[in-house]
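With one protein chain withheld, the remaining protein chains of the complex are depicted in position.
For chain A:
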Amino acid sequence: MNSFFQRKYIIQGIFLSVVFILIARLFYIQIIDDRYLDFANNNVLRRIIVYPPRGIIYDRKDNILVQNEPVYDLMIVPKSVKPFDTLELCSLIDITKENFIEKFTKAKNFSPVKASLFEKQLSAETYARLQERLFQFPGFFVQNRTLRKYPDPIAAHVLGYIGEVNEKVIEASKGDYRQGDYIGISGIERSYETLLRGQRGIKRIMVDVFNREQGPFNEGKYDTAAVAGDRMVTSLDAKLQQYGEKLMQNKLGSIVAIEPASGEVLSFISSPTYDPNLLVGRIRGNNYIKLLRNPLKPLFIRPIQALYPPGSIFKTVMALVGQQEGLLNPNTTFTCNGAAYVGRKRLGCTHHHGTLNLMGSIQMSCNAYYGYAYQRMIDQSPYGSPENAYQVWRDHVAKFGIGSKLGIDLPHELKGLLPSTTMYDKWYGKNHWSASTVLSLAIGQGELGVTPLQMANITAILANRGFYYKPHLVKAIGEKKVIRPEFTQKNYVGIDPQYFPVVIDGMQRVVDAGTGTIAKIPDIVICGKTGTVENPHGKDHSVFFAFAPRENPKIAIAVIVENAGFGATWAAPIASLMIEKYLRDSITRPKSYEDRIINASLLPGDVFNASGNVKKEEKAKDSKTVTKSSIITQPKTEQKLSKPSVKSEKAPIN
């Protein structure tokens, strides 16, 4: 019966070897081969990026300039939807039933189990109403996002805008940005991007085979919280900025106002401007194209990108440099016979000023005086050759911030133009040029290119009697109110303080009894200087810069109105109104004085005056060329400026 007893061991052997094979295989896939854990994580883990709110931007008085506006997207997961009162939902979010069916079908076609967008950007009010009822609509949920919002549509050029990152940035960022992320593209949004964007959080969630969320991975142990972007307190005065933009409406040009004692930019106006709310959310794309095609170039940041010869305001710099070099003093006199004759050159003047001292030359803005002064600086200096003398002069001028970037905390700043000796050597040949050759530099014309910001900075230097802080727009970063260290350093321009009073006296008299009396404000001592910048392409640019009050100045301002003629006509009253607005917060001058400015339209080609729109486009084209060419853009200038155009010295005015 039991003759096959031995076979028990064979059967047990078979059992044990099979179990051994199974365990060996388990050992291989569970312990030796570690790819399976990755596969499992790929199946189940989803990294979700938690976006922090972007930093809020304030003006110097803690008024909000940019905030985040929550918008609510109504999302749908079609498979989770159960029968509900369709009409109620339609009326809550204000869509028609047909529209509802269309959206529902679209979502279902996209994916029955994945969440898709049902209705984009509900307002806060709609959301509030909907939220109470949301439980009645299974399968629907609300996802909030934020958009940038500008409570007052001002300072577009300062604040800049944000937009989706492009491929290049994503690649260069090494993982900081992903497709669909937003990044500051211009303005403060760009220059403080890394601080404003905050720190993204990462949430790991688990999903099931249908990609439905199943809760946090490992109780969120590996999740990182999002850190909100830093708040930025800008130096702008929102009221002043708004007022300035109003004054500059229908004009081309810039206003830059700086607090001399700190370098803080109080207002930064580039006209024409645009409503920053236009470049937000769904409407951004279309509006951007419209702005880009606008012949008046509202996206052009004039205060740091438009280059103008400084014109007569440059005489203040000339007076300071001349004194520092010991070539001029308050008693130095030259006689103006309506022109200066330097070498074979004639430098025309507006009047026969007769004999003027240094202060008088500023007050009267005498071209001839500076023609002779320049001759003394370059041709009769103790530095040997005109080249050497020019180099000394150039070094002085460069210290005023001309010809280099001031380093304001905005992207795309241009450095301007201050010709080097080598450039003139190349043009005229070594030792073949002298004061007369480059005579127009004496009155701030010729190959000089200065941005409005640089002009305002020169005013601040005058107000401070010899130094400046780098102009900047952000005065406090984050909760700790940090300021960039470079903005707290004094930059001396190498002119001793004792040389300033005579120039400042002259500037005070410009307003009190000179070319800029229109800017006079009762009980506020303004020191200013008018300028009329020669524009070979059209009407001259009207320039005025000033600081006030004379003692302990609170504001230094530069105003330039393109194609507006004399400095005194437009720029000076604008500057004057800005100063009073800032110092007094109200205007004491008659309303007509203010209205004249606000209502004036000084746009080229009458684009906005055209009642019939028939020829609008053609005219727009005209104005575009005018606008473009009247502004010297730095990179092209050096190549395009040619000898003949420089040699033909017209008589600049003022």
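We take it that a residue touches a chain if its C-beta (ideal position, glycine included) is under 8 Å from a C-beta of that chain, and two chains touch if they have at least 3 such contacts; residues count from 1.
Following the convention adopted for this analysis, contacts and distances are computed from a predicted model.
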Protein name (UniProt record) of the chain left out of view, among "Cell wall polymerase", "Response regulator", "Putrescine transport system permease protein PotH" or "ABC transporter": "Cell wall polymerase"
Touching the absent chain when the full complex is considered, from A:Ser123, A:Thr194, A:Gln214 or A:Gln380: A:Gln214
Chain A, residues in touch with the chain not shown (by the definition above): 1, 3-5, 7-8, 10-12, 14-16, 18-19, 21-23, 25-27, 29-31, 33-37, 39-41, 43-44, 206-210, 214-215
